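Following: one structure in structure tokens, then a few remarks.
All protein chains but one are shown in place.
On to chain A.
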Amino acid sequence: MFLAIKEIWYEKLRYSLVMALIFLVSYLLIILTGLSSGLANLNKSAVNEWGAKTIVLDKDSEGRLAQSFLSNQTIKSTNGTALSQYSSIVKSKKGLKENSTIIAVPKNSFVYNNLIVLNGKNFTSNGTALVSDIFKKNGFKIGDTLYLNNSTVKLRIVGFTPHATLSATPVVYTSFTTIRPLNRGTINAILTVKSKIRQPKNAMVLSVEQFINKLPGYSAQKTTFNFMIGFLYIIIFIVISIFLYILTIQKLPNYGVLKAQGIPTKFLTLNTVSQSLIISIIGVLAAILLGFATTILIPSEVPIVINAFNIVSTSIGVILMSLFGSIIPIYQIAKVDPYKVIGG
């Protein structure tokens, strides 16, 4: 630690430049990780709120809720909560518009009971709806009537619920009867709380995780983000490696002499490890602070989630990469033969 701090202090410019680089890359990591979780949430958060373990869909549906039309036979032979969905643009009298997914579930089913009510109450009578709090952010109020495109069906908002988005659209929860004119009573899925159920004829059984992964675009998006994030980690590893490698090469004769003077190798390698830790910790801390500032400053439509998990995983990732980055320099120090470098 002594050598590490003295050297950083002496070579302020060099070290600040690497720290700045690590800071910028870590910031990018935090933003990308945050966006990745944010977009993933937009796609799936409603599904998580339902509290189901398995989902039964039509066997030809490819796992897509909208493409799944369950037969009466399947519905009768499966124990669980039926669910219907219908996508539509909803409007208010004042001209507010929202592209949304309407979901119908039975009252007092486990799904119904799992819905959190932020304001107002859950839907009860036909024609009432519990809607995503995104409606509230966008200016809708309890008591507002929602009009559906190309239909006479009307819904009255009676409450708001959080985490209610599916495939990046806010969800409107209502009764089957309310949307019967729209979907003619189609049941798209049956949800159960059992982790394993017998597969009904002409149906497919998916775990909730499998169902989420099959949401349109979900996996592709995740993979893209993971690829970029992985790349950034590799960049951090390479940057730290090269930086410490060059600095170590320059100091090799000094390390040789220090070894000749009896300074243990461990003391010298710890110096390099501490430096790489100092660089990465300062870089990542600054990035986290800027990340928080960013979420406060950017418009709320940008779905960046900076939560404890993202912060901890990014920090651990960056610090691990920087530790890996000090492996080559450590090896150089360990193998330098004092006699070779002192020469003369």
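The criterion applied here is as follows: a contact is a pair of C-beta atoms (placed from the backbone, for glycine too) under 8 Å apart; a residue touches a chain by one contact, two chains touch by 3 or more; residues count from 1.
The rule we apply is simple: contacts and distances are computed from a predicted model.
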*Between "Fe-S cluster assembly protein SufD", "Electron transfer flavoprotein subunit beta", "Succinate dehydrogenase / fumarate reductase iron-sulfur subunit" or "ABC transporter ATP-binding component", which matches the UniProt record of the unshown chain?*
"ABC transporter ATP-binding component"
_Among A:51, A:253 or A:303, residue touching the chain not depicted_ = A:253
*Out of A:116, A:228, A:263 or A:327, which is the one that touches the chain we can't see?*
A:263
*In terms of residues, what is the contact footprint of the unshown chain on chain A?*
2-3, 6-7, 9-11, 251, 253-254, 256-265, 267, 338-339, 341-344
